[in-house]
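Some notes on the structure that comes next.
One protein chain omitted, others in place.
Our next item is subunit A:
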Amino acid sequence: MNAGIDEAKLATATPEKKEFWRWQENTWYDETKNWKDAKIITCGIDVGSVSSQAVLVCDGELYGYNSMRTGNNSPDSAKNALQGIMDKIGMKLEDINYVVGTGYGRVNVPFAHKAITEIACHARGANYMGGNQVRTILDMGGQDCKAIHCDEKGKVTNFLMNDKCAAGTGRGMEVISDLMQIPIAELGPRSFDVETEPEAVSSICVVFAKSEALGLLKAGYTKNMVIAAYCQAMAERVVSLLERIGVEEGFFITGGIAKNPGVVKRIERLLGIKQVDTKIDSQIAGALGAALFGYTLMQKQATKA
């Protein structure tokens, strides 16, 4: 009937259930530099619906970051994200010259000097990560999805967001990961491990994901085919958003789903263009942009003084 899935297990929650959706929280800093040498240290904090990031920028260059799951309140998520990186490098809050909050919790970052929307911050972050060639940004976040146009400086010229429904966003991918009982990081690679590419699922509603997946498994899909069908549906959904705004060369993807090649490669296939590569974690784009804005604001303050 189907390959490799225990339907009873799928349909009912198991007591010792592993959290397959849990993506890797991580902290990084540039060990070749010492933050104490920096003249200006700025911080961007992106409190998103699913993940929170704190990014430190020293004299306009990325120095370190911490990315973790958003807790049940924005101020704590902001504090925890920043504490995670400060503890690693022996920094204190007073060592930071300027803090910019962004993300849906941007106005609830207690120590922020300014709040800027994630739309502006993702464009600025993408400009740093992908260079000044970046013109179209797709931010695939936890609960929403944004298509952004920017100029060579990373200044937003136009943008669109998905309407209300969270289908086709990071949270949807987490639900599928749990349903399929496959760690979220494996979803992308496994979506290509299919003999023939299946049609996209007809509904990518997060709420109905379970019945949709069960239906496909009953119809003889393997787990990998179900994942492939979801990745394809997600790609089609965001491409339709992108097409409303138009895609220019210099295409860049930010947000957690940028780490899922199953979605990214299908988006590239549908658009017929490749995304600009970067070695920097795509999930920190918003916080990075916020920290870079902080740096510019500090420089302007210094000039005025």
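Keep this in mind: contacts are C-beta pairs under 8 Å (C-beta built on N, C-alpha and C of every residue); 3 or more make two chains touch, one makes a residue touch a chain; residues count from 1.
As a convention for this text, contacts and distances are computed from a predicted model.
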The complex's invisible chain, by UniProt name, from "Protein-export membrane protein SecF", "ABC transporter ATP-binding protein", "Xanthine dehydrogenase family protein subunit M" or "Benzoyl-CoA reductase (2-electron) gamma subunit": "Benzoyl-CoA reductase (2-electron) gamma subunit"
Absent-chain contact - pick from A:Trp21, A:Tyr63, A:Tyr104 or A:Tyr128: A:Tyr104
Per the touch definition above, residue among A:Ile89, A:Val156 or A:Leu241 touching the missing chain: A:Val156
Of A:Val57, A:Val99, A:Ile119 or A:Ala233, the residue in touch with the unshown chain: A:Ile119
Residues of subunit A in contact with the chain not shown: 104, 116-120, 124, 144, 153-161, 163-164, 293, 296-297, 300
